[in-house]
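Encoded as structure tokens, the structure appears first; notes follow it.
One protein chain is absent from this view; the other protein chains keep their places.
Chain nomenclature is as follows: A, B, C, D and E, assigned in order of appearance, with residue numbering initiated at 1 for each chain independently.
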Amino acid sequence: MKKIEAVIRVEKLEDMLGVLEELGCCPGMMITHIEGHGRQKGIVEQFRGREYKVNFLPKVKIEIIVKDFEVDKIVKAIAKTARTGEIGDGKIFISSIENAMRIRTGEQGDIAI
Amino acid sequence: MKKIEAVIRVEKLEDMLGVLEELGCCPGMMITHIEGHGRQKGIVEQFRGREYKVNFLPKVKIEIIVKDFEVDKIVKAIAKTARTGEIGDGKIFISSIENAMRIRTGEQGDIAI
Amino acid sequence: MKKIEAVIRVEKLEDMLGVLEELGCCPGMMITHIEGHGRQKGIVEQFRGREYKVNFLPKVKIEIIVKDFEVDKIVKAIAKTARTGEIGDGKIFISSIENAMRIRTGEQGDIAI
Amino acid sequence: MKKVTFLILGFILGLSILSFAQDPGGAETLAANPQAPIDYVWVLICGFLVFFMQAGFAMVEAGFCRAKNATNLMAKNTIDFVVASLVFMAVGFALMMGNDYYGLIGTTGWFLHGDNYDVGRYLMFFWQLVFAGTAATIVSGAVAERLKFKAYFLYSLVVSAIIYPIYGHWVWGGGWLSKLPFGLGHVDFAGSGVVHTIGGFVGLAGALVLGPRFSKFGKDGKPRAIPGHSITLAALGTFILWFGWFGFNPGSTFSGHQLRIAVIAVNTNLAAAAGAAVAILLVFLKTKKWDVGMMLNGCLAGLVAVTAPCAWIEAWAAVVIGGVAGLLVVLGVYFWEARGVDDPVGAVSVHGLNGVWGLISVGLFADGTYGLGTTAGPLVKGLFYGGGYGQLISQAIGAAVCVFWAFGLGFIAFKLMDRYFGIRVAPEEELKGLDIPEHGTPAYPNFYTTNQN
Amino acid sequence: MKKVTFLILGFILGLSILSFAQDPGGAETLAANPQAPIDYVWVLICGFLVFFMQAGFAMVEAGFCRAKNATNLMAKNTIDFVVASLVFMAVGFALMMGNDYYGLIGTTGWFLHGDNYDVGRYLMFFWQLVFAGTAATIVSGAVAERLKFKAYFLYSLVVSAIIYPIYGHWVWGGGWLSKLPFGLGHVDFAGSGVVHTIGGFVGLAGALVLGPRFSKFGKDGKPRAIPGHSITLAALGTFILWFGWFGFNPGSTFSGHQLRIAVIAVNTNLAAAAGAAVAILLVFLKTKKWDVGMMLNGCLAGLVAVTAPCAWIEAWAAVVIGGVAGLLVVLGVYFWEARGVDDPVGAVSVHGLNGVWGLISVGLFADGTYGLGTTAGPLVKGLFYGGGYGQLISQAIGAAVCVFWAFGLGFIAFKLMDRYFGIRVAPEEELKGLDIPEHGTPAYPNFYTTNQN
Partner (left out) sequence: MKKVTFLILGFILGLSILSFAQDPGGAETLAANPQAPIDYVWVLICGFLVFFMQAGFAMVEAGFCRAKNATNLMAKNTIDFVVASLVFMAVGFALMMGNDYYGLIGTTGWFLHGDNYDVGRYLMFFWQLVFAGTAATIVSGAVAERLKFKAYFLYSLVVSAIIYPIYGHWVWGGGWLSKLPFGLGHVDFAGSGVVHTIGGFVGLAGALVLGPRFSKFGKDGKPRAIPGHSITLAALGTFILWFGWFGFNPGSTFSGHQLRIAVIAVNTNLAAAAGAAVAILLVFLKTKKWDVGMMLNGCLAGLVAVTAPCAWIEAWAAVVIGGVAGLLVVLGVYFWEARGVDDPVGAVSVHGLNGVWGLISVGLFADGTYGLGTTAGPLVKGLFYGGGYGQLISQAIGAAVCVFWAFGLGFIAFKLMDRYFGIRVAPEEELKGLDIPEHGTPAYPNFYTTNQN
């Protein structure tokens, strides 16, 4: 099993869900609202006449645990959906998961995903 | 060292803490409020007379880094506490951690946990 | 590639960013506001005359994916910046990442970081 | 000679508002009493302020409860006034202010019809309505975070059609309590009893029938704090209530010609301040923290307590009465919790206990400078000013009756509903919060909320 | 004899406010009419309440929209009144209340200068200004979450300099509509038409020119709900509006001597209650949930509808008119959405539709007990009270003119601006929310916000 961890633009979340659902092979996911910092410049905001720079941009982190052979398909789908070509599109990280358990049933391993 | 990553129902968090404390062997944890998407149907909400479907349900993600031999005990405890038998109970994922450091002391490895 | 996962005090976040920027070698990061539970005692709050204990303290989790050889430098920097010597300074966990992709360009592997 | 002058004034005034039924246009009333406009303007504007208290209650209750029930609290705090408006017009007003039937109920004026299509009657209706609405909305705090909306809807009907107007008739409608043979009979200037004690004890009944919220009491049975989701809203609500109270108390002269309104305004304000000061200091002594929530409760407690005596006391007495209220509300909150009663916003202590204290205080502090809406007639005098025990007795009787009536009927109403369809939401609904299961609408969908229980 | 008395009173009163131009100190006006103070006090305080409605609109609109546009909504709801204050003083007031020119426009009083430096004129200006500000602010809801601030700034100029005052002149400034030969001519007691229909239909024009918000309609073209970010603020805003409306309607007698104000206050309140009740029950039948948002809309709909008739009807009629308004607002919201119109807060249905209904209802329910600010003159009588079709016709004409005028000029104004500089923000700005790109200031920087679209 692998964990696919993708950081994407907030406004891409809804489409992403649609795409993954169609794709069928997405068993579930965890969405976390994070603040990201990378190449993308922070934005300038202002308050009562004084400007200030915000270095953290709101991003969404999607985590999906999938069977090994499904990784590529999903990564491709995510990348395709999230891409705008502008700096700030985000990244996808892959790591390995040793085991999984579905709490409801106690099933373990691939079937638990 | 392993990381135990569990997605559970929001309302189970408090009990979970109690159980793990009793268990004694829980050195610490990170709690993240996430939005989950899985088999569980989203709920229907409404606003000014119009209904809409929410596909993301609030869930809590608990991350605990533990020594290898403690994994089973903790996973069991979590599963037992989080189970209701209804769809939406959540899942537990295990992955490996290569090293840990306690910032306060600089200790590394198992003793840092 | 490794993932450096550090739990630190909320009030250390701003300094941390500065330090890592200077360090230069920090390609990007994900910041998550979490609630932590560890050795540090929870705090006592009160509402309408009645006190209650809060077991979860606000903490910040920083995740940085870096090339293997940069790990030490960054970990040291984080530890140095986050340390106060008081219980609650937090911890740093290292795990391995198998692959990364920059969505914008599709680049994979180390260059994607 | 002066005496004469103002007796006449008082007389004309009296007429202006009561007589001339069937003057929908108001011209005849005006012709008969050119002084009427100032009274109408005063009563209406004060009535508007009292209405605004609805917003105050909504904000205080929302602020003191959790985010997951905020929509439900907004719904309840709106619907109770909506229902009260319609029901009180249909039957409540007639029962309360209609022609008296053996001191028990009023019997005329259903649907504001016939003779009641008159500027004076409409004025009185408006005034009594905003008070009825206040009594009704107090309860929502005590039963918060677990009562079904449907049950609250029905409860609103009962309180504004029966519980409030009938007791109101006994005190303000010429009913038997106002005719008690001790002192000047039971008096309640602006409604510590009629409005607040009623609301507070119906609330107690509701809280008892419902039982405490999940997780309010630990497995050890010890009470636990369940912090509200916005101190800012709670404070805003308190300010709005304080503001509205300046309509509630001074407006109860029902006449701008009673210059006593200046004294009433001052007393109202001083009691609020004293209540807040005592409450925050008390808790500070106990926990070494400056407890805002309790200060807000203390402020409201002072306002509730001074509501009955405000027109008959002088400044220093208002400070004392308010201070005692601050003490009572702190003790009250601990008392009820110790007895396993869960009152999420402290409504029972603020309105119930201090409503009673307010009624009693009249029998102690009334200084004999003012009477029943006039300085002419007999004056209200309490124990400390040589008035003897008479007034005190009337006040005690009235207070006791009020408590029994409110608690009794409230208990019956909630029990009956519970018997028929169950008034408490399902446990998992309570855990998730009432907003989505009952209304489908989370209060703050754009915000990330935490500590859901 | 009584008749005489109040005719005289009415007469003096009439004078007091209109005559004596050039009395900046007010002493002569007072000497000529010792009764004037009560009228000034009443009108001013009611005017203050109307001003406070600005806060109500701001809260309702913010509550019904998303957190990412809250700063923008605060900016718009403030700037419209700021602009209205300055522009209406410069030209609006003169166009509306200046000496009539062939029933079309007023022509004197620019910049409140010369003769207008008079307590009576200033009083009238203040009153008309807070009304103009209300009409202006209604639109911000219909165009919310996508209109550029700059465009709103300019729109505010147009509405308070031209659209509102000219139509206002036709009805309240002695213009042609008020002189229609049917019934007593077109009458609109407190502005269901002049204020609300105008605001609502200018809003419709804006919504149409702008088009719907991104994601309001699915790919299938089906309307989707976009929940607002705070039900608490929406409810608070509704209470503030309800409160302010007690200045809006009763204050429109422009005199405290019209004791009819008591009837007006009661009717205003009953219509609000009926509207809320019907709206929440209707939606409950459809979705089995107690819909708070729609109840709040229903409440406002009732208030809008009763604004025109409030002085000429009795209680039961107010309930009926408000109830129908509750029905209309629910149907309206579905109707516009079905037609692809995106009105984020329901302004078009609440103010537009029900403004029209309010005007019409006068022609049906006016009961002939009250006339044009007096019980002396001719009385307003509708169809159901044997007044025949006359009044109804006048009302229909006025309503039609109002809709065309407001929608027409509104459409032209927004189209022109769109032609020149584009009135809609860039798509990515809309997605991110207007707060940062337009104002640089997120509304809630300390909070973690989610579901950004």
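Going forward, contacts are C-beta pairs under 8 Å (C-beta built on N, C-alpha and C of every residue); 3 or more make two chains touch, one makes a residue touch a chain.
Because the structure is predicted, anything quoted here is derived from the model rather than measured.
K.L.:
Of the residues B:9, B:33 or B:83, which one touches the chain left out of the display?
P.N.:
In the complete complex, the chain left out is touched by residue B:33.
K.L.:
Using the document's definition of touch, tell me which of D:238, D:252, D:394 or D:441 contacts the absent chain.
P.N.:
Once the missing chain is taken into account, the touching residue is D:238.
K.L.:
Which of D:27, D:296, D:362 or D:434 sits in contact with the chain that's absent?
P.N.:
D:296
K.L.:
Considering the entire assembly, which residues of chain C contact the chain that has been omitted?
P.N.:
Counting only chain C, the missing chain is touched by 10-11, 14, 33, 43-47, 51, 58.
K.L.:
Give me the chain E residues in contact with the hidden chain, please.
P.N.:
24-32, 34, 36-38, 40-41, 44-45, 47-48, 51-52, 54-55, 58-59, 62, 70-71, 74-75, 77-79, 81-83, 85-86, 89, 111-113, 117, 119-120, 122-123, 125-126, 129, 149, 230, 233, 435, 438-448
K.L.:
Suppose we count only contacts with the excluded chain; which residues of chain A make the list?
P.N.:
Contact residues on chain A toward the absent chain are 35, 45-52, 56.
Here is the rule we use: only the chains that are shown with their structure count from here on.
K.L.:
I'd like to verify one number: the distance from the centre of chain B to the centre of chain D, where each centre is the average of its C-alpha atoms, in whole angstrom.
P.N.:
One centre to the other, that is 47 Å.
K.L.:
Suppose each chain is reduced to the average of its Cα coordinates; what separation in Å results between chain A and chain D?
P.N.:
53
K.L.:
For chain B, write out the residues touching at least two other chains, lowest number first.
P.N.:
Only 32, 35, 45-47, 51, 56, 95-96 qualify.
K.L.:
Can you pull out the residues of chain E that are in contact with at least two other chains?
P.N.:
227-228, 287, 289, 291, 293, 448-452 - these are the residues of chain E that touch more than one other chain.
K.L.:
According to the definition already given, which pairs of chains are in contact?
P.N.:
Between chains, contact exists in these pairs: A-B, A-C, A-E, B-C, B-D, B-E, C-D, D-E.
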